[in-house]
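For this view, one protein chain was removed and the others were kept in their places.
Per-chain numbering from 1; labels A, B and C assigned in written order.
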Amino acid sequence: MSRAQRLNAEEVAKRLNGLPGWRVNNDTLSREFTFPDFVHAFAFMSSVALVAEAMDHHPDWSNVYSSVRISLTTHDAGGLTELDFRLAEKINALYTR
Amino acid sequence: MSRAQRLNAEEVAKRLNGLPGWRVNNDTLSREFTFPDFVHAFAFMSSVALVAEAMDHHPDWSNVYSSVRISLTTHDAGGLTELDFRLAEKINALYTR
Amino acid sequence: MSRAQRLNAEEVAKRLNGLPGWRVNNDTLSREFTFPDFVHAFAFMSSVALVAEAMDHHPDWSNVYSSVRISLTTHDAGGLTELDFRLAEKINALYTR
Partner (left out) sequence: MSRAQRLNAEEVAKRLNGLPGWRVNNDTLSREFTFPDFVHAFAFMSSVALVAEAMDHHPDWSNVYSSVRISLTTHDAGGLTELDFRLAEKINALYTR
């Protein structure tokens, strides 16, 4: 009953190709983001939180001072889906502004 | 017992000169900020909130979708002080990144 | 082409009846929220921001230290709609937790 279907290895590789900075490991899409300080890091996290809530697709993420690490997967599909790649693209757009 | 002394008209004019985008009206320093959308506007507000709390000097501010209006004054000094200009400078730095 | 239809006076009165703390004035639904300090006020604003973005329906709101004032209306319907009352209910739920 998942909202999105698990992508196969070929589809993942293709999608990853157009997604700068992210890596795939163990059915997880992840990237680390760095900022000048905690204030900028947390402002970025706020923007990601809004986008994630609007998609109803939430990251597994951590922050230490000026660094934010984000991991994405679709638990109820047992792997990566379009949702993960769409959220990753939105996160990249928020980062590169 | 205020933490900062009220600036006189000459001092205000001088400080305002180095502060792009802000206006002074009725002992209040204000500026409007615009963004592509609500997500970017609120991320900016989060960064301003952190800086304001760290200074223990808080804005009077409002938001409508992609626009944020910020007004600063030092209530316990009865006008504008160094605190307002320092916070305004930090806000400009967060906006122009 | 609005997503929700404008409610008439009777419908507004009925919906308002089940919505503690809010008032209607000039086609706007509004309420003021108070907190112990700025930190709690801004945490509440963050929660409202997430809910608003997820609904794609955003408040006209302002904050001064520990007080948050929220006004809701549906601009493209020219008045109050179900969207405003649904967002107001979600905001009340976030406030009273």
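FYI, a contact is a pair of C-beta atoms (placed from the backbone, for glycine too) under 8 Å apart; a residue touches a chain by one contact, two chains touch by 3 or more.
These numbers were taken from a predicted model, which means no experiment stands behind them.
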Seminar exercise, completed: Of A:Leu7, A:Leu29, A:Ala52 or A:Leu80, the residue touching the omitted chain is A:Ala52
Seminar exercise, completed: Residue list for subunit B contacting the dropped chain reads 46, 49-51, 53-54, 56
Problem set entry | Interface with the undisplayed chain - residues on subunit C | 36, 38-40, 42-44, 46-47, 50-51, 94, 97
Seminar exercise, completed: Contact residues on subunit A toward the hidden chain run 38-39, 42, 45-46, 49, 52-53, 58-65
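Following the convention adopted for this analysis, only the chains that are shown with their structure count from here on.
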For this session: Between subunit A and subunit C, two touching copies, which fits better, same or different residues at the interface, with half of the numbers shared as the threshold?
Result: same
Exercise. Rounded to the nearest whole Å, what is the centre-to-centre distance of subunit B and subunit C, using the mean of the C-alpha atoms as each centre?
Worked result: 26
Exercise. Which subunit B residues touch at least two other chains?
Worked result: 38-39, 42, 46
